[in-house]
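Shown here: the complex without one of its protein chains, the others still in place.
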Amino acid sequence: MPRDNEQTGEFTPKILAFCCNWCTYAGADLAGLNRMNYPADVKVLRVPCSGRVNPQYVLKALQSGCDGVLVCGCHPGDCHYSTGNYYAKRRMMIFKRMVEFAGLSPERFQIRWISGSEAGKFRDTVVEVSEQIRALGPMENDAPSRAAIDAVAGTVASPEADEELFAAAKEAI
Amino acid sequence: MADVQDIIRERAAALLSSGEVSAVIGWGVGRFDDVRFPLVVKRAEDAGKLVFDASCVQMTAKRLLEHTGDGKVALVARGCESRAVNRFIADHQLTRDQVYVIGVPCPGMVDPATGETLKRCAECQVRNPVVHDELVGDPVPEPKPYRFAEVDRVEAMSREERRAFFDEMYGKCIRCYACRNACPCCTCRECFVEQDKVGWQGKAFNVNEARYYGMIRAFHTGDRCIECGECERACPMGLPLMVIMHQQVRDIDKLFGPYEGGGLTDSGPDPLRTYKTDDIEEFM
Amino acid sequence: MSRIGVFVCHCGTNIAGTVDVEAVADAARQMPNVAYAGTNKYMCSAQGQDYIVDIIKEHNLDRVVIASCSPRMHERLFRKVLAEKTDLNPYLLEVANIREQCSWVHKDKQIGTPKAINLVAMAVAKADCDTQLFTHEIPVTKRALIIGGGIAGIQAALDIADAGFPVTIVERKTTIGGKMPMLDKTFPTLDCSACISTPKMSECEAHPLIEIKTLSEVEKVEGYIGNFDVTIREKAKYIDYDKCTGCGMCETKCPQKKIPSEFNQGMSTRTAVYKPFPQAVPSKPTIDADHCRMLTEGKCGVCAKVCPTGAIDYQDVDRVTTERYGAIVLATGYELIDWTRLYGEYGGGRYADVISGLQFERLVNASGPTEGHILRPSDGTEPKTMVIVKCVGSRDPHKGVPYCSRACCMYGAKHAHQFMDKVPGGKCFVFYMDVRTPGKNYDEFYMNTLHEGARYIRGRISKITRRSDGKLVCLGEDTLSGNVVEVDADMVVLETAMVPPEGAKKLAQTVNTQLGPEGFFTEAHPKLRPVETNTGGLYLAGTAQGPKDIPDTVAQAGAAAAKVIGLLCKQSIESNPMVAHVDDSKCSGCGACVDICPYSAVTLVEKTLRENSRKVTRTVAQVNEGLCQGCGACTVACRPGASDLLGFNDEGIMREVEAYATR
Partner (left out) sequence: MLLKKAKAGALLDAIAAKERLFVPADDRGTSRFVAYGAGVEPRFDLLNTKLPPKDLLFPATETLYRWSRDGADLAIDSAFAETDPFTVFGLRPCDMASVDRLDAVFLTKGYVDEFYQAKREAATFVAATCAHPGRACFCDSIAASPHEAPTADVLLEDAGEEWVVTPQTEKGASAVEAWKPYLEEGDAEPIKAACDLKVDMAAVPEKLKGMFDDPIWSDIGDQCLTCGTCTFVCPTCYCFNIDQDVREDEGKRFRCWDSCMFTDYTAMAGGHNPRASKESRVRQRFMHKLTYFNDRYDMNLCVGCGRCMRDCPAAVDISLIIDRIAASEPAQEKEAMAHA
């Protein structure tokens, strides 16, 4: 898939949205039913419950080519399985802070509660996240600048080591 | 600490000869007199090989799991080892009656390389054993030093600098898994990195794979971490692994707390294995 | 290496309008493991189904990806097609949603087509990891257990039994019937409550398929839908019901006569060996062990002497039995809030003439302590002025409960009517917050009460004091006029809030289901599954689920019964195959999954396994497929991934992620 739109040459982000089957996925269907229009940057991956979303999926997505990840579930209290999203909430709160601590742009990993009736909210969320990621540009842009690398470099940083680091960083989250 | 060492030897010999325990886990001296290693003594006559002094840098508790089964096992436990015991019990890897804890209040260990207090001891919150069958030596004061200095330092950085900090850290990681093998929270029979499931952990050595390993392991242990710092101590590359553990512990305390770290009791549920309906909401 | 077939649906122009379906099929043909890709106008039509079936056979496909409308729409249908018309396991199917989440939300093919291709690629990747799944036949034990013998339990029991299934009612009191027989008349029709409830009680007793266990409680529930093993403790009654004829001799001769009667709300007394009221069911007495002198002090034994059939047995003990049921109905009812504890300003129970609505029901009831004459408990005189206070406890988050108890407005009006009816010239004041009369003929009834002269004053009573002359001075505010009102009443009736019965929390844990914040049982869905719970085979009837009046209670009991009958009609039910599964070899028995499962479907068990050609016994997690609902929360807590979710397995989801990310 071309990362840049042939016509306009503008960057089209890859955003993966994990949606729980009972609320957000239904909300997304409803958005379709109401013929709401939103950017195609976001693709939905269906899971039974937000409690099924393993942070490993999120990290893997961000490492292997996605520019952003969205995790959506029922509002707390409305979980089809009564408790799944409460666990998801705690996991994601901790994991999000961790990846941001490790230097990920906060916009690239977001969590939202969207019910089966909130088609509008689904649309708005997709629009919002897509705009944020477009503003950030591709994941490569998250890589640190030379200045930042030098600022934290351990002891004497060999240029070669830096090159490696820099190259690696370019393809890393 | 000499007298403490003597008592440990006596007790080890007694426990072994009485048959109450099948092994005693402590420390032995290496070829060079500043080198200590985890020593598992199985015969009373070897009890004399046990040492205890400011050079006992390793957190030995993980050895317990390899020896329980053939009878009760004794563990010379400082604050860190004792929290590990609780950790094992809470994770159903051990029952309290399988271990005999010889508690030793810990004055803090010295890093032979630098001659200064070992980093993991300088950050230690619990020097006295939280669980023990007997206590050798008098309890020591608990200074509870501030352990989030490194976290503060990194948090103060710009996003790019933080990213660079972790790029450097994971760029240097050789994925020897010493941190995992030393960690009392890593008691899986088969680690996620050893799964042949598509997309779990690639075998290649690069910053991405190291980051995937490092961060997922940190997440797997974050809400149970006993903050013994042994991962960081064991790391042959001297990576500041505890920074991401401390960061999680502090977040858990802030968000779902009060929380002072894992292994303080031998029962769960751990913060990410439970929830409150009125947990803070930030995903609306 | 799987052979995947990709079937792209035009859905008329619904999809084809903004997605170039042929281009999608072309792209699909290039995808790994895709052996065939084609399109059809309407994939869900009979002709479309045949097309899929034929291609599967022709190209011997072993996986199917259908790019069409939302899986929430037709996944079931397509699975059915595979199951009934092909040799393919119906779970080797993935649906790519290119309508609701693609063609309908994008305006032109430039955008819709590439996205559809991405969605198909994801589905293809996941399909490659799909495994055959098989539903198990779970046998259904054709018996129902009703917990609670009030009108809800009785109605459910009769409906189920009439459908031909054995029913057991477990009631912790000495008789079934609950609160309804205590009421005098029922709104809005004013027919006699006992006259319509007691016949149903005796119908239960007479019914060949209904077993009634009174003085009984459920101690343990194991198993799952269709197969609940329930342990019931039936407390000692000290009377052999096989011998007892219910002649009542013991009751008349019992010397212990000063025990306050629960049935009459403490406004009369009863004996130690007793039947709470004449029409009680079972229509035989029990001995109240706490008050019987023989059982407490070892002397007396009168009843044993006078009993013509020698049915008295002081050595009687509790009976604990365990039996299997296919379904359970919770009909545990309600209690009235203890206003004396909460409302000191109303005298906190110190004034005999400030009574609860239920006490008033007994007062006006012909079979009650005053044979239906409204007389003040304090001095037995007829009150001329009565004050009714509504919402005592209800809608009062600070002192009572936040919710509305729903029935009070109506029985409040009824009480007013009954008072004015029985006390000619009597004055009745009703203090209210709102008047809520949603129900057939409810508002008419309320209006009628107004016409009869009941004075409705909008406002709460702030204080009740007793004057030396015995008058109850009710101080309140008329919030409509803003004036302070003071009424000198002879009697005050408090219409108190309905609250969950004591023990509801414990029962919830025993049957493994949830309570709402107010302590009532939580339904599976507030609108669409109002009588089900999140636990399969467990249903709700009446006020156990929340405050209700009698008509709603009976209606809901019927609904619950219908669900139970629907279940018990089946020889067996199909288990959901998309459940968690634990790989013993990887499981270290840490128990994270056990902590997390909302259905208590995961337990730690000792297993003997072969590892490296040696037999070892280890503790590992085991999933009860009958209880697991397939949320997958446990699989994330499982660090090594020993616990995986069938149908949404780790590998499948990872492959989906990579298929999109690396494309």
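Observations, loosely collected:
First chain written, first letter: the chains are A, B and C, and each begins at residue 1.
Just so we're on the same page, a contact is a pair of C-beta atoms (placed from the backbone, for glycine too) under 8 Å apart; a residue touches a chain by one contact, two chains touch by 3 or more.
Everything numeric in this text was worked out from a predicted model, so none of it was measured.
Within the full complex, the residue among C:R29, C:K220 or C:K440 touching the omitted chain is C:R29.
Within the complete assembly, B:R175 is the residue of B:R120, B:R162 or B:R175 that touches the hidden chain. Although one chain is hidden here, its contacts on subunit B can still be listed: residues 30-32, 35-40, 58, 62-63, 66-67, 168, 172, 174-178, 180-182, 190, 194, 202-206, 233-238. Taking the complete complex into account, residues 29-30, 32, 121, 585, 611-613, 658-659, 662-663 of subunit C touch the chain not shown.
We take it that only the chains that are shown with their structure count from here on.
Contacts between chains leave no pair untouched here, as each chain touches all the others. The chain pair A-C and the chain pair B-C differ in C-beta contact count, and the higher one is A-C. One inter-chain figure worth recording: subunit A and subunit B are separated by 33 Å, centre to centre, where each centre is the mean of the chain's CA atoms.
If you average the Cα atoms of subunit A and of subunit C, the two centres end up 39 Å apart.
Each chain gets one centre point, the mean of its Cα atoms, and the points for subunit B and subunit C are 47 Å apart. Residue positions of subunit A with contacts to 2 or more other chains are 55-56, 60, 64, 83, 87, 91. Among the residues of subunit B, those touching two or more other chains are numbered 192, 199-200, 272-273. Residues of subunit A touching subunit C in their complex: 1, 7, 14, 16, 21, 25-26, 28-29, 31-33, 35-38, 40, 43-49, 51-57, 60-61, 64-66, 79-84, 87-88, 91, 123. For subunit C in complex with subunit B, the touching residues are 129, 585-592, 595-596, 604, 619, 637, 639-642, 650-651, 654-655, 657-658. Taken together, the subunit B residues at the contact with subunit C in this complex read 91-93, 187-192, 195, 197-200, 220, 268-269, 272-274.
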